[in-house]
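Just one protein chain is left out here, and the rest sit where they should.
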Amino acid sequence: MAEIVFKGVIPPLVTPFKPSGEIDFEAHRFNLHRWNGQGLAGYLVLGSNSEAASLSESEKLALIEQTAAEARPGHILLAGTGTDSTVETIRLTNEAARCGAHAALLLTPFYYKDALNDEAQINHFQKVADNSIIPVMIYNVPKYTNINLSNRVIATLSRHPNIIGMKDSSGNIAQLVEFQRVADPSFQILVGTASIWYPALVLGVQAGIMALANCAPEVLVRIQHLAESKYMDDAERLYRQWVPVNQAVTATYGVSGLKYACTLRGYQAGAVRSPLQELGEAGKKALQEMLAERADD
Amino acid sequence: MAEIVFKGVIPPLVTPFKPSGEIDFEAHRFNLHRWNGQGLAGYLVLGSNSEAASLSESEKLALIEQTAAEARPGHILLAGTGTDSTVETIRLTNEAARCGAHAALLLTPFYYKDALNDEAQINHFQKVADNSIIPVMIYNVPKYTNINLSNRVIATLSRHPNIIGMKDSSGNIAQLVEFQRVADPSFQILVGTASIWYPALVLGVQAGIMALANCAPEVLVRIQHLAESKYMDDAERLYRQWVPVNQAVTATYGVSGLKYACTLRGYQAGAVRSPLQELGEAGKKALQEMLAERADD
Amino acid sequence: MAEIVFKGVIPPLVTPFKPSGEIDFEAHRFNLHRWNGQGLAGYLVLGSNSEAASLSESEKLALIEQTAAEARPGHILLAGTGTDSTVETIRLTNEAARCGAHAALLLTPFYYKDALNDEAQINHFQKVADNSIIPVMIYNVPKYTNINLSNRVIATLSRHPNIIGMKDSSGNIAQLVEFQRVADPSFQILVGTASIWYPALVLGVQAGIMALANCAPEVLVRIQHLAESKYMDDAERLYRQWVPVNQAVTATYGVSGLKYACTLRGYQAGAVRSPLQELGEAGKKALQEMLAERADD
Partner (left out) sequence: MAEIVFKGVIPPLVTPFKPSGEIDFEAHRFNLHRWNGQGLAGYLVLGSNSEAASLSESEKLALIEQTAAEARPGHILLAGTGTDSTVETIRLTNEAARCGAHAALLLTPFYYKDALNDEAQINHFQKVADNSIIPVMIYNVPKYTNINLSNRVIATLSRHPNIIGMKDSSGNIAQLVEFQRVADPSFQILVGTASIWYPALVLGVQAGIMALANCAPEVLVRIQHLAESKYMDDAERLYRQWVPVNQAVTATYGVSGLKYACTLRGYQAGAVRSPLQELGEAGKKALQEMLAERADD
């Protein structure tokens, strides 16, 4: 890939597990074949919704390899390889590259959060970017990390030649606009949640890495197409219709809810891995109703 | 007023104090005369930016009276009369009504936050609305209260005949969209921060109560006019230009910064009241530069 | 009072309300007569547990007057008169003094929390102390205010001649020890929660203002007497026995739970005021069981 340009919808792929706990690679292939036909721009493996925290390194690399092998040509393959260690992040990122990842999405280090100020974040990302054989992207997700990057960090890092963009999952539109202002014009800011997909498109965002794209990829793709064709009312209407589903499969029910929604919509999402627990009956019922109401759209 | 319809920009008025600490009513009149000419939809007195927490009850009522006397005919006059006591809120709201307020904006009770669940919030607002001689509005401002109302609370309260709308200052677009979905169609949702003014307009919001409207009312009015006239690019450009100023006069420097910005732009904002402290030199310089850069617009 | 020396247990008095909502002054007198016989060191009126946020100013002053009239001679009478306004705090404190309060307990200002740094807190308390006709005390209660004073603030304020002590309700023993280290030796640090009463006594604290002292004053007094008489094991045993009750009437069930526990133990605690809601059945049952288990002690 000469240069990576993000335009479109990218699901942070769920990882299907067998009831026995192993990765269900067959189910993953099944899903990929289905996702391949949805008009997506690419895939993220090893994101938060992939239960990356529950995968061994060999499982991580196998997932990248299989996804690379099955992904539709032209699809961008991102891998989540950020860790709390600068050296380990470099190592794992380059392993991921060798397995077929086109770029890496790197969680901000967060464990020692009081010590991980602007300086430490800048230093970490620069070191990784300097030593990575593929381009890297910043993953800002305060919900999981309690770290929210500042304008200053984005202004600095966006000018590094090997840091090509970011996923901002804060859901904060004012922050998104500020990041757009301070970043280098070449820096690509992707939205990290479908809860602001339409307003983000209105504000010039070109791509999103969104949990909902696992179970409703065609909806998010259509919102973007409608917006680009200037059918703004239709785009907005469809967006509004799916915000409640997005809240359900993220804030309310988390990964277990997302996987159940995928299953309801014909994907083979499989079980979650401990310490996560399967969705309870009330959650299942709520999702069934939500999706049934939107079945004819 | 037969019915209150919110359309346009409403500043939560700063309260000018003399160096001696008293309210400077002359300065307030001066400001009102100037604001009267800016195309605003109304005024909020006794909001967070009015240093309402530092005003005695007689000062509060005097401010309402004077503002009612000087406001341009047709301007809606809102008063912030919410307290942590249901009975006191009713009493103060009706006092405010007698002094000329058209509607009351009521802070969610928050002191005993662990006990103030959905049930308690619903109960409080219903009691106040039942006993208020003017319409009431809900003021959701997690930044100050650590209370963020749920969809369920808004769904219920929006159906009360004397609760006509809300100011949502969360800055959270997904939440705004959800509130629009669950609320009664007659319920008017106003945005509470200029940091999302343009996206809120895109999403059908008709009015905003925004700190920045104290010092740059004409900018916010113009953004709305541009958006209504479908000059979306111009609206967006102007909005983007002023987001940094808004961040400065709210999140970064607070009320002291807002008052200083008002002073720089020709208003008589006066001093802050203790325990707030005047803006330091660095903050003054930052605001001077920010506003100088935008002087010719 | 020449000089106020705190030694012993002080309840932050609950305020009994009639079902109609008015203060039940007769019940308050009844309670005071009973509390007068429990070996307490004094009373705090208008604290967080007094539902001070729900009282009008005239009610506040009437409560001080009546408590002053009925309190056992020698009991210290504290009044909670802190507000978010420096000027109003001075005025209300001096009103409270005229109604019989011996000293004032002042909440840290907190509404504009981002602006209320060390400097602002020091400035506020110094101004109030300079202008109060009675001694003042600092009330540090992060649970309600999201403000936690620093060593620096305590080091400075503890040296003001009219600031005689503080109530630290953080429950943080390490912080208490640090405050003891940096404060002027004359500064009296009172613990603000029974959940650390025994360890605080071990660490040299001489007095506490504790919610549990409303419903179980004799228990807290006895713990202190046992500790002073060096019956440490007995003091510790009794303390451990009552920690769960304290958690229940503070963190778990709040003021409604505290009032119900008072009622169960023969006080006339009356109703809560809206926006608080009466304790539910599950909470009532839990408290009944807890107190029944401790009935023979």
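A, B and C are the chain letters, set down in written order, and residue numbers restart from 1 in every chain.
FYI, a contact is a pair of C-beta atoms (placed from the backbone, for glycine too) under 8 Å apart; a residue touches a chain by one contact, two chains touch by 3 or more.
None of these values were measured; they are calculated from a predicted model.
**Student:** Can you list the shown chains that the absent chain is in touch with?
**Tutor:** Per the contact definition above, the missing chain touches A, C.
**Student:** Determine which one of C:Gly39, C:Pro142 or C:Pro244 touches the chain that has been left out.
**Tutor:** Checking each option in C:Gly39, C:Pro142 or C:Pro244, the one touching the absent chain turns out to be C:Pro244.
**Student:** Which of C:Glu119, C:Glu178, C:Glu218 or C:Asp234 sits in contact with the chain that's absent?
**Tutor:** C:Glu178
**Student:** Can you say which of C:Ile196, C:Ala216, C:Leu238 or C:Leu287 touches the chain missing from this structure?
**Tutor:** C:Ile196
**Student:** Which residues does chain A use to touch the chain missing from this display?
**Tutor:** 21, 48, 53-56, 83-88, 91, 109, 111-116, 119-121, 123-124, 127, 144, 146, 251, 254-256, 273-277
**Student:** On chain C, what residues meet the omitted chain?
**Tutor:** Residue positions of chain C that touch the missing chain: 171-174, 177-178, 180-181, 193, 195-196, 199, 202-203, 236, 239-240, 243-244, 246-247.
Here is the rule we use: only the chains that are shown with their structure count from here on.
**Student:** What whole-Å value do you get for the distance between chain A and chain C if each is reduced to the mean of its CA atoms?
**Tutor:** 50
**Student:** Which positions in chain B are in touch with at least two other chains?
**Tutor:** Not one residue in chain B touches at least two other chains.
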